[in-house]
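For subunit A:
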Amino acid sequence: MSGIILETRHMRMAFGGLVIFEGIDFALRRGERHAIIGPNGAGKTTFVNLVTGLLKPISGTIWLDGQDVTRQSPQQRVKSGLVRTFQINSLFKALNPLESVLLALLERDGRGRIAWQKVAAEKQQIDEAMALLARFGLAGDAYTLTDSLAYGKQRLLEIVLALALKPKVLLLDEPAAGLSTQQGHEVFSQLANLPGDTAILFIEHDMNLVFQYADIVSVFAAGSMVLQDSPENVRKSPRVREVYLGA
Partner candidate 1 sequence: MAHEGTNVLSAHNLSAGYGAAQVLHGIDFNVSRGEMLVVIGRNGVGKTTLLETICGLTTLQGGEIKFNGVNIEKLPPYKRNRLGIGWAPQEREVFPSLTVEENLAIVHRGGKWPLEKLYELFPRLKARRTNYARQLSGGEQQMLAIARALASDPALLLLDEPVEGLAPLVVQEMVAAINLMRTESQMTIIMVEQKHEIALAHSDRCIVLDHGAIVHASKSSTLLADHELLDKLIGVAA
Partner candidate 2 sequence: MKTALSILTAATLATVSAQGALAQETVKIGVLQSYSGMTSLGGQQTDFAIKTFMQKYGETPGGFKLQLIRRDTTGPNPEVAKRLVGEVVTREKVQLLIGPDFTPNTLAAAPILTEAKVPSFVTGAATTGIVGEKSPYSTRTFFATPQLCKPLAPYAVKQGWTKIFVVVADFAPGHECEKFFVEALKEANGTLVGNLRTPLSNPEYSGYIQRIRDAKPDGVFIFMPLGELSIGIVRAINDSGLKASGLKIMGTGDITDEGYIDAVGEAAVGVITSGIYSTQHDSALNKEFVKSYTAVAGEKNRIGWSAVSAWDAMRLTYDALDAQKGQKFDGEKFAAFLRGHKIESPRGPITIDKSNGDIIQNVYIRRAERVNGVLQNIEIETFKDVSFK
């Protein structure tokens, strides 16, 4: 593992009077597969929203690849390689997967503001979009309206959209939610095939998936990080059993 790619220092957050984090220190290393687990309402999604810039922390700093990005807009963070997916599908319903992925590629390559020539002229990006879709078994649905795709395929497209941006850090909020056990494994095995230097941070409730695919697990509970350790040690921790896993 070669150094830290994403870090939060004393990150504090509250909604009105309700304190979510007292001060989180968190580090993600390059190429790491890192899972966040914890009881519902522990602030896992809030953590992702803070890191990606949809929310602003009350105090503390966020560092991406050695840069302080606390004041950066979500767009700037995306440009720096920090990309996420959403817990509940957040796709372009009236577009098809090809158009959706192409949107991502055009933004990545800075060609999204071209107004004087046709989309069809962006040959390189179109080819890349088709290739990406093919890799995730979505080629046959490239022209199907996203809204009418099966749920599992929408989840996959969600991930393809994020991958299209060639992220350094990929944040996945419950990527297997709503999928059957088998589909969940399929998604994760695809993620396991990503280039080794892409760090992946994911929130997941299915412990089978967590223990099978994560290098390291952080456990959040009641506004703080209870434990950060290897899956085996987390599984054995009595504290984690008490707040999260149960008997």
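A quick word on the picks: all candidates are chains of the complex that A comes from, given by their letters.
In the analysis below, a contact is a pair of C-beta atoms (placed from the backbone, for glycine too) under 8 Å apart; a residue touches a chain by one contact, two chains touch by 3 or more; residues count from 1.
Since the structure is predicted, the reported quantities are computational estimates derived from the model, not experimental observations.
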item: Among 1 or 2, touch partner of subunit A in the complex; value: 1
item: Parts of subunit A lying in touch with candidate 1, wherever the complex brings them together; value: 15, 37-41, 45, 87, 150-152, 174, 177-183, 185-186, 205, 207, 243-247
